[in-house]
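A single protein chain has been omitted from the complex, and every remaining protein chain is retained in its original position.
Chains here go by letter, A and B, matching the order in which they are written, and residues are numbered from 1 within each.
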Amino acid sequence: MTAWILFVLVAFGTLVSAVMVVRTADLVRAVLWLAASLVATAGLYALLDAGFLAAMQLLLYTGGIITLMLFAVMLVRRGPEAPTAGLIANPGRALTASLAVFGLVAFTVAEAGLPTEPGAGGSPSAKLLGQVLLGPLALPFEALSVLLLAAMVGAIALARRKDPEE
Amino acid sequence: MNGPPLEAWLALSAALFAVGLFGVLTRKNLVAILLGVELMANAANLNMVALGHFRGTPFGQAAALFSIALTVAEVVVGLAIVVLLARTHKSVDADAPSEMQG
Partner (left out) sequence: MMPLAIPIGVCALAVLVLAIDLVPGTGPRRGAAALAAAGLAALFVATWFVPSGVALSGAFENDAFTVYVQRIVLGAGVLAATGMIDHAERLFPRRHGEYLLLLLASTCGMTLLPGAKELITLIVAFELMGVPLYAMAALHKGTTIGNEGAVKLYVAGAVSAAITAYGLSFVIGATGETMFSVVRPGEGPMIVLGALLMLAGMAYKLGAVPFHGWVPDTYQGAPAPFVAFLSVAPKAAGLAGMARLLWEAFPRTADRWTPILLALAILSMAIGNALAIPQSNARRLLAYSGIGHMGLLLLALLMGRGSGLEAMVFYLATYVAANMGAFLVAEAVEADGGGEIAHFNGLARRNPGLGLALLLFLLSLGGIPFVAGFWGKMVLFRNAWLAGYTWFVLAGALVTVVGLFYYLRLGRAVYIEAPTNTAPVATGGAMRTAIVLAVLVTVGMGVFPTPFIEAAAAAGVAVGR
């Protein structure tokens, strides 16, 4: 019973924050609403027995990405007017598309034979996750490091101010 | 069974994904579009963890971990583009003055 109550509360928080992200005109507020949604998601992970993931969510998403985004938004501000998020006036088509995607998923879920109880092995410890990362998923793990290097180099090259000689 | 069933989790992540998609489709500012993409990615991660939990496999969480890392890399580059744009054009609208014809 408590599991249900917690789920409803946190899920509600996640969803409402998400909607606020896409409807707020002020960019800084929108980023903060995203932070709220991401933190709430960490709570959802905790409810799914994914403690390690919840911690990573908070560290990387909320700690990392949100901070970066706030920096970027601040850097982009010029003068007194806040950068607007440029809401499009007529969201009809977008709404249709989003509802269509939701409908598609809902239909599939209804058709599929879904497990009713959490399966054994569905709550891996951090240790087990580590073994998976260094075992069957070792190749993507290593490839990821190349990607991170490239992303770093690319971002620095793009964003740094030109040298005085230029 | 004392918690919400898998259907509830899937419905939640589908809703989050749809909201994110809506954001991507209705915003012109690049940062705002990025926020929408973040929501979509977050929804996908939630889906991975929930399905992994109920299916009984560690790959759900493992996939989510990778997805988080990939998203971080993407956002880093995206934000660098934002900063570059702001410096050169003073505007970060993805659809702003288009010099290109159809």
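Definition applied: a residue touches a chain if its C-beta (ideal position, glycine included) is under 8 Å from a C-beta of that chain, and two chains touch if they have at least 3 such contacts.
All values derive from a computational prediction rather than experimental measurement.
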item: Interface with the undisplayed chain - residues on chain A; value: 104-105, 108-109, 111-113, 119, 135-140, 143-144, 146-147, 149-151, 153-158, 162-163, 166
item: Missing-chain contacts mapped onto chain B; value: 17, 20, 24, 30, 33-34, 37, 40-41, 43-45, 47-48, 50-52, 54-57, 59-60, 62-63, 66-67, 70-71, 73-74, 77-78, 80-81, 84-85, 88-89, 94, 96-101
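Following the convention adopted for this analysis, only the chains that are shown with their structure count from here on.
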item: Averaged-CA centre spacing for the pair chain B and chain A, given as whole angstrom; value: 6
item: Chain B to chain A touching residues, read off their complex; value: 1-12, 14-23, 25-29, 31-32, 34-36, 38-39, 42, 45-46, 49-50, 52-62, 64-66, 68-77, 79-84, 86, 90, 92-93
item: Residue ranges of chain A in contact with chain B within the complex; value: 1-4, 7-8, 11, 14-15, 18-19, 21-22, 27, 30-31, 34, 37-38, 41, 44-45, 47-50, 52-53, 56-57, 60-61, 64-65, 68-69, 71-73, 75-76, 78, 83-88, 91, 93-95, 97-99, 101-102, 105-106, 109, 114-124, 128-129, 132-133, 137, 140, 144, 147-148, 151-152, 154-156, 158-159
